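== subunit A ==
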Amino acid sequence: MRRHIVLNIVLALIWCALQEKLNVTEFVIGSVFGYGIIFMLKRVLEDEKEKISPSQGVSFVLFWRVFCYFFVFIKEMIKANIDVVKIVLSPKLKMTPGIIAYKMDVKTDAGITLLANSITLTPGTLSVDISEDRKTLYIHALHIEDAEELQQSIRDSLEKHTKDILG
Partner candidate 1 sequence: MSHLLVLPILIPLGTAILLLLLRFQPMARRIVIGLSSLLIVAVNISLLLKINAEGIQSYRTGGWAAPYGIILVGDLFSGILLVLGCVIAVCAVYYSFAYLKTDAQKALFHALFFFLWAGTNGSFLTGDIFNLFVMFEIVLMSIYALLTMLGEKKQIEAGIKLISMGLLSSALFLVAVGGIYAFAGTLNMADLAVKIKPHAHHPLVSAVAMLFIGVFGLKAALMPMHFWLPDVHSSAPTPISAMLSGILIKVGVYAIIRIFCLIFVDLQGHFQTFILTLACITMFVGAMGAVAQTDLKRVLAYSSVSQIGYIFMGIGFFSVAGMGAAIFYIISHGIIKASLFLAAGVLKKMRGTMEMSEHGNMMKISPIFTLFFLIGVFSLGGIPPSSGFFMKFQLIKAGLDGAFYLPVAVALVVSLFTLFYLIQAWQKICLHTQEKAPENPLNPHLLVPVGVLALLALVLGFASAPVIDLANAASEQLFTPELYINAVMGKQ
Partner candidate 2 sequence: MNSLIFKTITKVVSPILMIFSLYLLLRGHQLPGGGFIAGLMTSAGFVMIYLAYGCERFDFKHRSRVFYFMFSGGLALSFLTGLAGLFVGGYFLKSGVAHVEMPLIHENWEFASAAVFDIGVYLVVCGVCVSLMTLLGEEE
Partner candidate 3 sequence: MTSILIIVFFPFAASLLLLLLSPALQKINFGTRLGWAISVVPFTCVALILSLLPGVHAGGASTFHIPWVPRYGIELSFLVDGLSILFGLLISGIGFLVVVYSIWYLSEKEDRLKFYLYLMMFMGAMLGVVFSNNLFGLFTFWELTSVSSFMLIGFWYHKDVSRYGATKALVITGVGGIAMLAGFIVLYSITGTFDISEILLMGDVIRASDFYVPALILIFLGCATKSAQFPFHVWLPNAMEAPTPVSAYLHSATMVKAGIFLVARLSPAFSGTAFWTGLVAGVGLTTMVVGGYMAIRQTDLKGLLAYSTISQLGMIMAMLGFGTQYSAEAAIVHIINHAGFKAALFMIVGIIDHGCGTRDLTYVGGLKKEMPHSFKIALVGCLSMAGLPIFGGFISKEMFYESTLHMPYSGFPYLIPFIAVSASIFTFAYSFKFLIWGFFYDAPKSPPHHPHEAPALGLFSPALLAIIVVLLGIAPGFFAHGVLELAASAVSGKTADLNLALWHGVNTPLIMSFFTVVIGIFLFMRLKKVVSVQDKLSEKVPWLSPNFVYNKGFLEGIPPLTQACMRWFQSGNLKQYLSVIITFVMLSTFGLSISQGNPLTFARLFQTELNFVHLLTFILLIVASLATVCFKNRISAILALGMTGFLVAFFYVLMGAPDLALTQFLVESVAVILILLVFYFLPPYFKEAPPQRTKISDISISVLVGSVMTYYMLMVMDSHLTETIAGYYLEVSEKLAGGRNVVNVVIVDFRGLDTMFEIAVFSIAALGVYGMLKLKKKPKHISKVLGSK
Partner candidate 4 sequence: MKLLLPLVIGVLFASGTYLMLQRNILKLVLGLSLIGHGANVVLISSGWIGTGQVPILGRDESMPFVDPIPQALVLTAIVIGFAALAFLLVLSLRVYRDLKTTDVAEIKGQKG
């Protein structure tokens, strides 16, 4: 329920943004539409399995963690791109690709998704699949000199921050 209210507010804000007017009238209209949409999509918005909600509420800490995540993400992203540029522009395409399995700690849908997307957007890795039990993430990587090292680096940087935000 709480999540629906948050979503409703977000939708109302998006509406205001689209209207390029931030006032009470537009906000009310936006939330009415938002309510309608949420009501209509109620069943879609439910969680996949039993509800595993994010551990903490909306707080300043969360914002800080999001910021941290964002920072790490941007950093990794730029690294990733330089990496890709290097490979693509190198005359001989130096690489040792392969698919590795990665045990996740994050449990929530949102967490898994965020992690997987982050992994895709960051250096040399691409989320290919998730196991049935939602514990293993299969990652295609361009450079597998040492699978353990790769897993550890993901665990340290991306997954830590993801867990902080979305459990």
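Note that in this section a residue touches a chain if its C-beta (ideal position, glycine included) is under 8 Å from a C-beta of that chain, and two chains touch if they have at least 3 such contacts; residues count from 1.
Selection rule, in plain terms: all candidates are chains of the complex that A comes from, given by their letters.
The structure displayed is predicted, hence computed values, not measured ones.
By the touch criterion defined above, subunit A in this complex contacts candidate 2 out of 1, 2, 3 or 4. Across the complex, candidate 2 is touched by residues 7, 11, 14-15, 18-19, 24-25, 30, 33-34, 37-38, 40-41, 43-45, 48, 109-110, 112-113, 116-117, 127, 129-130, 132, 134 of subunit A.
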